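With one protein chain held back, the other chains of the complex are shown just where they sit.
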Amino acid sequence: MLLNQFLLLGAVLFCIGVYGVLARRNGVLVLMSVEIILNSVNINLVAFGALNDDVGGAVFALFVIAVAAAEVGIGLAIVLLMYRNRRSIDLSEADMLKG
Amino acid sequence: MSEFLRTYLTVGIFGALGVVLVGAFLGLGRLLRPSRPTPAKTENYESGVDPIGDGWSQANIRYYVFALLFVMFDVEAVFIFPWATRLEAYGMFGLVEMAIFIFILLLGLLYAWRKGMLRWV
Partner (left out) sequence: MGAEVLALAFERPPIDWHAVAPELVLLGFGALLTLIDIAALERGRALMSALASIGLLAAMVPILTLALDGADRAMFGGAYVIDDYALIMKAIFVLAGYVVVLLSVNYVAEGDYWENEYYQMLVSSILGMVLMASARDLVTIFVALELLSIPAYLMATWRKRDLASNEAGLKYYLMGVFASAVLLYGMSLLYGVTGSTMLSDIAGGVAAGAAPPAVVTLGVIFVVVGFGFKVSAFPFHTWAPDTYEGAPTPVTAFLSVASKAAGFVALLSLVFVGFWNRTDVYQPVLWVLAAASMFGGNLMALRQKNLVRLLAYSGVAQAGYMLAPLAVAGTSAAVADRALAAVVTYLAIYAAMNLGAFAVIIAVARRTASAHIDSFRGLFRYGPALAVAMTVFLMALAGIPPLGGWFAKFEIVLALISASTVAGTALGVIVAVNSVIALYYYARIASYMWVEDPPEGADTSPISTPLAVTAALVITGGATLVFGILPQWVGRFTEVSLLAAAG
């Protein structure tokens, strides 16, 4: 059974993505890290679906893919807006609101 | 499952072979060729034009909207492909369902068109 390898790949991608979200300061790179997490989820879903011989996992993965595209579209729009207003996409500079 | 994976094993072996071959030839070249670096030889474009400016260049922002629209519609196709494989079984019901789905998508496209997003300024 090769399931473990798929899950391991999923887990590694998940960790890389979480690291990217927490450590990166560039807005676009954070978006890419979130995409990596979502892809690790897709790998898990498809692998589990194949293991259980159930199409449910693949269908769930399709929904994740479609929604992720919409999400990233919005995210790029927000990052773009930030770039237009302050000429930088460095997240550590977004610190007007605190306390 | 295992049958499915075995067919992909061929792809894996093929890929691995590709990597090994390229590595082998590059390694062989490195072993055989003489190495006498001079400052002129280490430049990016030997005997070319000197590089000017930054390595980064920005793509025109106008492409963003088109890329976005493309990605949206491209991804919505993932719902249409599985539907198409079983169109006959779904019959009229499936056709109406997909028409509603595409109508909602179309609203988005109409919106983008009406707000001037499709115009090349």
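The first chain written gets the first letter, and so on, giving A and B; residue counts start at 1 in each chain.
The criterion applied here is as follows: a contact is a pair of C-beta atoms (placed from the backbone, for glycine too) under 8 Å apart; a residue touches a chain by one contact, two chains touch by 3 or more.
This structure is a prediction, so every number in the text was calculated from the model and none was measured.
Take subunit B: the residues that touch the chain left off the picture are 85-86, 89-91, 93-94, 104, 107, 110-111, 114.
Along subunit A, the points of touch with the absent chain fall at residues 7, 10, 14, 17-18, 21, 27, 30-31, 34, 37-38, 40-41, 44-45, 47-57, 59-60, 63-64, 67, 70-71, 74-75, 77-79, 81-82, 85-86, 91, 94, 96-99.
Everything that follows uses one rule, which is that only the chains that are shown with their structure count from here on.
The touching residues of subunit A, when paired with subunit B in their complex, are 2, 50-51, 62, 65-66, 69-70, 72-73, 76-77, 80. Of all residues in subunit B, those touching subunit A in their complex are 1, 4-5, 61, 64, 68, 71-72, 74-76, 78-79, 82.
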